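For this depiction, one protein chain was excluded, whereas all remaining protein chains were kept in their positions.
After this line comes chain A, so read on.
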Amino acid sequence: MAPALINANPTIFAPTKQSLRRNDLNARALWIDQRDESDEDSEAEEDIDQQEVFDLIRGISDPEHPLSLEQLHVVSAEQIELSRNRVLVEFTPTVPHCGMSTIIGLSIRVRLMRCLPERFKLDMRVKKGSHQSEDAVNKQLNDKERVAAALENPALVDVVEQCLSTASKRDDLNPLDL
């Protein structure tokens, strides 16, 4: 029989299609049949924003359930702060005694390490007051050497890879899979 789960019956939230990005490029074109072309041809620079970072991590799976971090409200676009070369990701474990927090944090870190340009410095933290050992978790996740040591452990790497395997497939989920 399966070992006891830390959170056997978590609350599920519906993933949404809405994006924080408000500038509607579509209507910049004057003619209705040119509205989808304006994106590709122009070489206008598009900076990396909160929505993009969120899109990278929203699909990561939870180690215990076949649900994404977005569906469990562990990460959200509003909890990501971005400045020129720094990213701060805040995440919320579902229960205060969640022992998976370090693994979830590690998965997020690995994903962003692989998908953001090298110039970004990544900081992670647990949401204030949401975990009983948040200081310890924060310290573990932000210590470069401990992260590197963790990634040398094959069992851990396996779990992380499994969580990350769905990360790219969940970008445009159909909202309300229920």
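The rule is simple: a residue touches a chain if its C-beta (ideal position, glycine included) is under 8 Å from a C-beta of that chain, and two chains touch if they have at least 3 such contacts; residues count from 1.
The rule is simple: contacts and distances are computed from a predicted model.
Asker: Name the absent chain by its UniProt protein name; which of "Ribosomal RNA-processing protein 41", "Skp1-related protein", "Polymeric immunoglobulin receptor" or "MMS19 nucleotide excision repair protein" is it?
Answerer: Listed in its UniProt record, the absent chain's protein name reads "MMS19 nucleotide excision repair protein".
Asker: Based on the whole complex, identify which of A:65, A:125 or A:146 touches the chain you can't see.
Answerer: A:65
Asker: Provide the residue numbers of chain A that touch the chain removed from this figure.
Answerer: 2, 9-12, 14, 16-18, 24, 26-28, 30-33, 35, 39-41, 43-46, 48, 52, 56, 65, 67, 114-119, 161, 167-168, 175-176, 178
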